[in-house]
Structures are given as structure tokens and as C-alpha cells.
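Everything on this sheet refers to the single structure shown next.
Right after this comes chain A.
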Amino acid sequence: MCSESCGCSSDIVGIIEKYDSDKRNLIPLLHELQDELGYISPEVMETIAEKLGTTVGQVHGVATFYTLFYTKPRGKNIVRMCNSTACHIEGGRKIREAVSAALGIAPGETTQDGGFTLEVVSCMGLCGVAPAIMVNDDVYGNLTPEMVPNILGKYREAS
Partner candidate 1 sequence: MSSHTCECEAKAKAAQEEEARLYEELDVIIQKHKEVKGPLIQVLHAAQELFGWLPEKAQARIAKGLDVPLSEVHGVLSFYSFFTTVPRGKHTIRVCLGTACYVRGGKQVLEKFQQELGINVNNTTEDREFSLEVNRCVGACGLAPVVTVGPDIYRRVKVDKIPEIIKKYRGS
Partner candidate 2 sequence: MAFYRAHILVDTGTPAVLKGAMGMKSALVDEIKKRGLDKEIKVVETGDLGLHGVGLALIVYPEGVIYANITAQDVPEIVEEHLLKGRQVKRLVYTGPSSAVVDGAAKPRSREMRVILEHIGVIDPTSIDEYIAHGGYEAIAKALTQMTPEDVVAEVKASQLKGRGGAGFPTGLKWEFTAKADGENKAVVCNADEGEPGNFKDRLIMEGDPHQIIEGMIIAGYAVGAHEGYIYIRGEYHQSVSHTEKAIADAREAGLLGKDILGSGFDFDITIFKGAGAYICGEETALLESLEGRRGESRMKPPFPPTSGLMAAPTVINNVETLASVPRIIDRGADWYAGIGTEKSKGTKIFSPCGDVLYPGVYEVPFGVTLRDIIYNMAGGIKGGKRFKACLMGGPSGVLVGEDALDRRLCAEDLAPGAGALIVLDEDKCIVDLMQNCAEFFHHESCGQCVPCREGTKRILEVLNWWTTGAGSEDDLRLLEALGETMSLTSKCGLGQFAAVAFKSSLPLFRDEYLAHVKDKVCPAGVCAMDKVLEEVK
Partner candidate 3 sequence: MDNIKVTVDNITVEVPKGSTVLDAARAAGIYVPTLCHMDGHKSLGACRVCLAEVEGGRGLVASCAFPATDGMKVRTNTKRVHDARKTVVELMLSAHRQECLTCVRSLNCELQALAKMMGIQENRFQGAMPPELVDTSSPSVVRDSSKCILCRRCVTVCRDVQSVGQLFPVDRGFGTVIAPAAKKNLADVACVACGQCITACPVGALKEKSHKERVWAALNDPEKYVVVQTAPAVRAAIGEEFGMPAGSLVTKKMVAGLRRLGFDKVFDTDFTADLTILEEGNELLQRLKTGGVLPMITSCSPGWINFIEHFYPELLPHLSSCKSPQQMFGALAKTYYADKIGVKPENMFCVSIMPCTAKKLEAGRDEMCSVEDIPDVDAVLTTREAAQMMREMGVDFQRLPDETFDEPLGISTGAAVIFGATGGVMEAALRTVYEVVTGDDLKDVNFTAVRGLEGIKEATVKMVCVEGKGELDVKVAVASGLSNARKLMDLIMEGKADYHFIEIMCCPGGCIGGGGQPIPTTDEIRQKRIEAIYQEDEGLPVRKSHENPAVMALYKEFLGEPLGHQSHKLLHTKYTPRSMWPTDVPLDEEAKVK
């Protein structure tokens, strides 16, 4: 179903094969393929469109609508900074500034070495421990700006 030239690995083909050709599977498919590939490339969108019998535009429209989907490659580590009201009033802005300063990039950007991508999200549901950030799937709450370099340092070393 997927031509060789598209460069899909067999894993991806395997994932796609799991799903029916039902447009309702679009979001789950995007989730799973992104988990596998890190982001959703144009080729992947094309493959999905073909699989689900829809247009590339439709897939693209969906992929760009949701903040958890990425149409560009991201850094090895994703730092999500919460900008919810709860985090905000507990000093979220200072945390965001500290993270930006520590990584030297603005939200939406990826570090030169590809180590980190920085994002601002609306709310992570961690209002009880505000202010909070997430690095990959790890959560850090009740933060102060001083804690930021250490936290990020761990990931920098790891990668």
C-alpha cells in the first residue's frame, strides 16, 4: 500500500495496517505515527490520506489544528511550559523566562543542536502544583526559576 519511494519504514506500514480505512481513525493514527517518528512529515500525511481515502489537505488541516501534533521535526527533548491561569498567577512567567534563558530559545523554537524544543501550552491540568513544566513525559511542579537549570541540565547530560 505504501510505495518504496516514500521511504516509510516497515514499522510505519505496520502501524498503518492496524487501522481500518475509516476517517475516524485519523487522530489515533497521527498519535501513533508521531510517537514512532517524532513528528508528522508530509510523506506521512500523504500516506495517511491515501489510507483513509481522504485528501492530504484534510490530514494537514487536522494535524495543524491540534497542538500535540507536529509537522516539523522537534528536538530530542520537548519542554512544555504551562501558561494556564493557575500557573500564571503563581509566577509562571518567571519560569518561562528562566527556561527560555537556560535554553537560549523562544517558545516554538528548537535549539541549534536539536536537543530541546520549547513550547507553551494552555494548561496541563497540574494547577495543584503550579507553576509546572513538563519535559517529555516528566512533570515538574511547584517550581522556582532557580530550579530550572538543574532540571534541564539532567536532560542535556542524558542526550
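The candidates came about this way: all candidates are chains of the complex that A comes from, given by their letters.
Keep this in mind: a residue touches a chain if its C-beta (ideal position, glycine included) is under 8 Å from a C-beta of that chain, and two chains touch if they have at least 3 such contacts; residues count from 1.
None of the values given here were measured: they were computed from a predicted structure.
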item: In-complex contact partner of chain A, selected from candidates 1, 2 or 3; value: 2
item: For the chain A and candidate 2 complex, residues of the former touching the latter; value: 22-28, 30-31, 52, 58, 61-62, 65-69, 83-90, 121-130, 132, 137-141
